[in-house]
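One protein chain omitted, others in place.
Chain IDs A and B follow the sequence of writing; residue 1 opens each chain.
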Amino acid sequence: MIDLSQLLWPGAGLGLTSTLQQGWFAFTLLLWLAAALYSLSSQRADRQQARYWLFMGLCFSGNLLLIAAQDALSFYLGFSLMSLAATALVLHTGSKAAKRAGRLYLQLAVLGELLLFSALVLRAAAAGGQYDWQSWQAVELDHLTISLFLLGLGLKAGFFPLHLWLPQAHPVAPAPASAVLSGAMIKAGIFGLWFFLPAGDATLQLWLPYLALLGLVSAYFGAIAALCHTAPKTILAYSSVSQMGYLLLLLTASWQLASSTPYTVTLLLLVAYAAHHAFAKGALFLLAGSAAKYRFAIFDKACALIAALSMMALPFSSGAAVKTALKTLTAELRLPYLQSISWLLSLGALLSALALWHFLSQLWQQQQLAHHRVPVLQQVAVALLAILLILLPWAWPLLQYYSLHALTSYAWLGLITPVLLALLGYRYLFAIVALPLQRIGQGSRWVFRLSLWLKRRYQPIRQLTLPAFSVNWRALRQQGWYKALRRFKG
Amino acid sequence: MSLALGLVIIPLLAALLMLLWPRLARGLQLAAALLCTILATMLLQLVQQEGSQQLFIGGWNPLLAIRWQADSVTALLLLLSAVLHLLVSGYALAVQQRDKLAAAFWPLSSLLLASLQALWLSRDLFNLYVCLELLGMVAVALVTLSGDKAMRPALHYLLFSLFASLCYLLGVALLYGAYGALDLPLLQGQLQANSLTAAALVLITLGLMLKAAWWPLHLWLPAAHAAAPAPVSALLSALVVKGPLFILVLVWTTLAPAAFLNVAAYAFLVCALGALLLAGVAALRTPYSKTLVAYSTVAQLGYAMLALALMLSFNLPVFTAALWLFVMAHALAKAACFLSIGEMQQTLGVKKVAQLKGASQTMPLAMFAFAVAGGSLIGLPPSGGFLAKWVMLLGLWQAQQYFLLLVLLVATLVSAAYIFRVVVLAFDRAEPTAPDFSPQLLPQWLALLPALAVWAMAFFSMPLLAILQQELS
Partner (left out) sequence: MTALLPYLPILIILSSLLPGLIIFSLKETQIKLRTWLNMLGVTVKLIFVWLMWRAVKAGQEVTFSLPFLPGADLVLHGDALSLLFVILSSILWLATTIYAIGYLEGSPLRSRFFGYFSLCVSATVGLALSGNLVTFLLFYELLTLATFPLVVHRGTAQSLAAAKRYLGYTLGGGVLLMFGVALLHMLTQSPDFTPGGYLLPLVASDRALLQLAFVLLIAGLGVKAALLPLHGWLPQAMVAPAPVSALLHAVAVVKAGAFGIIRVVYDVFGVQSIQQLNVATPLMLLAALTILYGSWRALAQQDIKKRLAYSTISQVSYVTLGVAMLGPLAAVGALVHLVHQGVMKITLFFCAGNYAETLGIHDIRELNGVGKRMPLTSLAFTVGALGMIGIPPTAGFISKWYLGLGAAEVDQGWLIGVFVLSGLLNAAYFLPVVYRIWFTQQRLPWPHPQQLSKKLETHWMLLSPPLFTMLLVLLMGLFASTDISPLSWSELIVEREFSYD
């Protein structure tokens, strides 16, 4: 750990001290690497290339900084650097949709930032002026701080109902930017929740059932909403909302089990889930970007299938391992009104699979419109992620256990059924509901209207002002007070 | 005491010699003024060391002789008038050719100084009357130096002055008839609180108020001061109106029976409020620059009145100090104001305030002098005006006069308004009034000098207050 407290602020330090940080750092770095590779090809013709790389660089450094932070302020520094720089990525194409989405993103990002700020202030005050992670672990939480953290970081993580910006911003950003946005940056929200909320806290424990419920709702909502849209990147964005719900669920589970199961194991599973999602979602976003311009070769299609099936948790894939782990961990989770959530998870898997089939079908349709082959560099980037995805469950001893566990007949069946059901369902039944669902999807424009309304409030042309008067002495003598007072125009 | 005698005789003699040899007038004027300044300084030192000095002219006993007394306040006033006279003489010398200053200015101003010095020294009601009368006559004569246009204001001034003298004389006669003495120290404590004394005091006060241009009896002042040539206005505003004020303070602090003090204080207070607020507003509204300064004199005299009123009703030494500090600060500041405004009027050839537009570019020094002097009139630290106001503020807080504090606040703001009315205009860059001829530096510096002096006054507050304390103890 690098101690910077003499230089920056008390307690300032950087380092990868916990396993969670190490793992998180590793997958984030890899995803960024792939995105950068992809950008080399995709942004080649970009007139604003310099700006693109500048802000990608800023986001990248912010993202890594917040993971390596050992104290609250370093985290916040990285967090805001990343959040604000990402605005430029959302805005990058300069289209009308990008501007709209950028505005919404920025509004919510600033809001989240300030909410996080106030949460941090309250926490630092409670900790007696200490900012380092270690000392915060021992300080008790209160409800206000927890809700501020949830709102502030949730706005970044994008789980329901704080997801508003996510499906709008991801589709308009350049593909590699969406990949890192979805794969790495929004996870900073979950990472932050882990970072700032000590697991053993009694007040936090009271929140856990509701958080788990929120995670589930988010998972369902994201998957269903994904079906309401046709643009591949939008579908992926909603799928991210859904996946963030699972991550939240996993985080909640790890908090709840912190006392019984070894905390590090559950945390590693959290990392594994995040890494799995990062690679898969990253690959899919990159592929969606390619599909908008190029026709897929078999190789690309294979990569898309690998990533999508992995997300659907087909046995042998990383998804299977992490889903099994999720099921095991959440088995003991107590939700309000619900006895067990394992069947809920299965239903969720079905919905997820539906969404991904939907995505694949849209992707297939989209890529058929183009003629050129996908450039090699883009393929390399996608391939890198696909390979990582394949390797993940087998190269990592911890996941190996769950991967093997997923291969037992009972679990195997449980995993493959939703995928097949979804395929069948999508193939034969989706056409019936497609149109109504799309109509529902169009309803999400209210977000923009809200954002615009807000903009008009904070960028008013005129404001109510109190009248100011000046006295005209000459008129005072001749015409009395009434005439002498003139409206003052300042 | 020969010093005091010299202070009166030298200018008198100089005036006579000037009449005899007009060619030597300027030299004589400067020499006399310089000599007076030196003598006054020496006198001040003497008084500081040995306490107040008395002189009985003719060497008779106090009953018959005319009593002169040089206490610390008198010494300060003597020095002040000598210095200002020297300064104004210098200024007049610098501009005499350009402004075609009449030759009569030199003897008349010397005579003015002589009568003023005599007035500061006298402690005898009749002698004071003589000085006052002489002062008034000379002042009227000086106003007429501006030529035909000044005749009307000068005539008004003369009539008011004569009427005022008459009132004063009548009052003095009543007192003499009743108590058989004119010498102030002798009369001290003798006066009974009866209707005759009351009538006499009212007459005396009325006359003096008229002469000192106290609101609401100030009507002659703005016109007369505005019409006179700049050096004359400076002398009139800075010194001449202070003469009657001095007598008034003497009469009310030494003669008046205690029973009358409250009523008088109340009356003075009302006048003071009127002066501070209404004359200030008048200064704010007048279109002519010199009239503005003249009204400001009326307004500023309100502070002296206020101090006098407070002196009479509260037995706090701070108010006495405030009074004389006001007098001194105002004299210096007002001299600078009139000289600088006069200089600008002459050079730019304009009379109205609005025509001073852009003066900070055309005549930066004169404008600076006006602004600096104005700062003292407003009471900005560290200036003499601030010192006086500060002392008065302390007294008012001590006496818990919240209403008067409020009035003082408003009055300060009004004075700031009329000063900056001119100053702001001076920074207008659009079409500045072009000077008729290239501005002269020396007169502008001479105008700046008293302004700087009044700011320096604040740094001598300790010795000044010490001198004034000496008077009180």
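Keep in mind that, in the parts below, a residue touches a chain if its C-beta (ideal position, glycine included) is under 8 Å from a C-beta of that chain, and two chains touch if they have at least 3 such contacts.
It should be emphasised that the depicted structure is a prediction, and the values quoted were computed from it without experimental measurement.
Which of these, B:16, B:354 or B:465, touches the one chain of the complex that we don't see?
Spelled out, the listed residue whose C-beta touches the missing chain is B:465.
By the contact criterion defined above, which parts of chain A meet the unshown chain? Give residue numbers in ascending order.
5-10, 12, 51, 73, 76-77, 80-81, 84, 88, 91, 94, 102, 106, 110-111, 113-115, 117-118, 121-122, 124-126, 129, 144, 458-463, 465, 468, 490
Counting contacts across the full complex, list the positions on chain B that touch the omitted chain.
Answer for chain B: residues 358, 360-361, 364, 375, 378-382, 386-387, 389-390, 393-394, 397-398, 405, 409, 412-413, 416-417, 420, 423-425, 427-430, 458-459, 461-462, 465 touch the chain left out.
To be clear about the criterion, only the chains that are shown with their structure count from here on.
At what distance in angstrom does the C-alpha mean of chain B lie from that of chain A?
Chain centroid spacing, chain A to chain B, equals 83 Å.
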